[in-house]
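Of the protein chains in this complex, one is absent; all others appear in place.
When the chains are written out, they are named A, B and C in that same order, and each has its own residue count from 1.
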Amino acid sequence: MKDFASQNENYELRVRESFSKQNLMKTIGASLTRVLPGEVDILLKFRHDLTQQHGFIHAGVVAALADSACGYAALSLMPPDAAVLTVEYKINLLSPALGESLLACGKVTKPGRTLTVCSGDVFALKDGEKKLVATMIATMMSVRGKEGMID
Amino acid sequence: MKDFASQNENYELRVRESFSKQNLMKTIGASLTRVLPGEVDILLKFRHDLTQQHGFIHAGVVAALADSACGYAALSLMPPDAAVLTVEYKINLLSPALGESLLACGKVTKPGRTLTVCSGDVFALKDGEKKLVATMIATMMSVRGKEGMID
Amino acid sequence: MKDFASQNENYELRVRESFSKQNLMKTIGASLTRVLPGEVDILLKFRHDLTQQHGFIHAGVVAALADSACGYAALSLMPPDAAVLTVEYKINLLSPALGESLLACGKVTKPGRTLTVCSGDVFALKDGEKKLVATMIATMMSVRGKEGMID
Partner (left out) sequence: MKDFASQNENYELRVRESFSKQNLMKTIGASLTRVLPGEVDILLKFRHDLTQQHGFIHAGVVAALADSACGYAALSLMPPDAAVLTVEYKINLLSPALGESLLACGKVTKPGRTLTVCSGDVFALKDGEKKLVATMIATMMSVRGKEGMID
C-alpha cells in the first residue's frame, strides 16, 4: 500500500466535521477512529436494533460503515473545495457480523482528480481477536461547485 | 421478466415473518409492501436521522433496502427449510436519494438450488413521480440445516 | 426502459467506426449488430479457441462482449468530441456460455455528463431459443481532450 499526500493540510478536521454531519452514523452509534491521508477507520459497537433476522448486524449496516470509511479515505486526499459522493460499490459478506464491535477500514487504492477507487475491509472484534467479515471495492467521485456540497 | 413458482405455498407469510424479525428494518422504519413469488418491495419514509452529510438518505440505507428486497425475493422462491444469506452485492447510486419516500424493488433474475441472483432498483417517490436512484445486482445463498437459521 | 436522445446525430457511424478499431473484437470474431441511442448489441459465434477448461466460452470473453456492448451504448449518447472508458463493471455468470452464438445487449440505465451507468445481458442462442447466461452493471466515463482518444 502506497502512502498518499493530501491536497488539504486540514484533512483530518475536514473529515471529522463531515462525519459529524452524517446523521445515519449518529443513529447507528458509529464513531470515527483513525484518520490518515487515504486511510480512515470507523468503529461500531454491536447493537441489537441493527440486526437482520438471524441476529447478525445487517449487511446494510456493514456496508454503510465500509462505504463511509472508503468515502472519507477518498475525501482525506481531496482539495478543500471538493465534496465526495459514492458512485458505486461492491461488497462480499464473508462471515456473520457478530462480536463486540465492528471495525471498518477504508483505504485509497488509486486517487484521481475525478474518481478515486478505494478498498474497504470490515472486521468483527471479539475477545481481542479480529475477524474479516466483509470486503469492498468502492468508486468515489469528487464533486466541485455544487452548492451545499462541500464535504 | 419470467414468472417464477415458489417451492413454499406459504411464501408470503414466511417472508413477512422473517422481515418482522429484522430489527434494522424496524429501526429505520421500513415496511414490506408487495410480496410475490420472486418479487418483493420495501418502502421507507424519508427521515432526517438516516441522512449522510449532504442531507440525502445514506447509501448504506439505500443499499440495506435493496439488499433486503433482493433477499426476500430470493427467499420467496425457496423451500420452507431454507434460510437466505447475502453472499455479495454491487450497487450503483444514480441520483441523490431525496423525496417523500424510497421504494426498493427486488426481483429474482435466476433462481438456483444454492445461489439465486437478483436485481434491485430503488426509486425516490415525490409528488406522485418515481425516479430511479440506485440499481443493484445481488447474489443470495440458500442455507439449510444451520440451527437458528430458518428464514 | 426510457428512450434516450443522442448528442451526436452520427452516433451509429461513430459507434461502428470505433468498434472496427477494437482489435480484440476482430480477434474473437465478434460483430456489432444493433446500434440505437443508448442500446447496442454484439454477436459472437461459438468458437472452441475461446473456451475455458469445461468447454464453455470463457467468462472473460462473455464479459468483454457485455462490457463492449455497454461501452458503445454509453458512447452512442455522447457528444462527438467525447471518448468512452470503462471505469468498472460487475458481472454474474448465470449459466454455462454454450450454444451456437452469444448475444450481448448493452443498455444505458442512467446517462450523465461524466459517468454513464449501463446494464448488460448476455444470451446464449441455440435452436432458436435465447437463454440468459450473464448479467452486468457497468460504469462508463466520458473523457474529453485526451489526445488519441476520440471514440
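Assorted remarks:
To be clear about the criterion, contacts are C-beta pairs under 8 Å (C-beta built on N, C-alpha and C of every residue); 3 or more make two chains touch, one makes a residue touch a chain.
None of these values were measured; they are calculated from a predicted model.
Contact residues of chain A toward the unshown chain are 90, 92, 94-95, 109-110, 117, 119, 132, 135-137, 139.
Touching residues on chain B toward the chain that is not drawn are 87-88, 90, 114-115, 117, 137, 139, 141.
Although one chain is not shown, part of chain C still touches it, namely residues 18-19, 21-24, 26-27, 48-55, 58-61, 63-65, 67-68, 83, 85-93, 148-149, 151.
The rule we apply is simple: only the chains that are shown with their structure count from here on.
The centroid of the Cα atoms in chain A and the matching centroid in chain B are 23 Å apart.
Inter-chain spacing, taken between the CA centroids of chain A and chain C, is 32 Å. Multi-chain contact residues, meaning those touching two or more other chains, occur in chain A at positions 87-88, 90.
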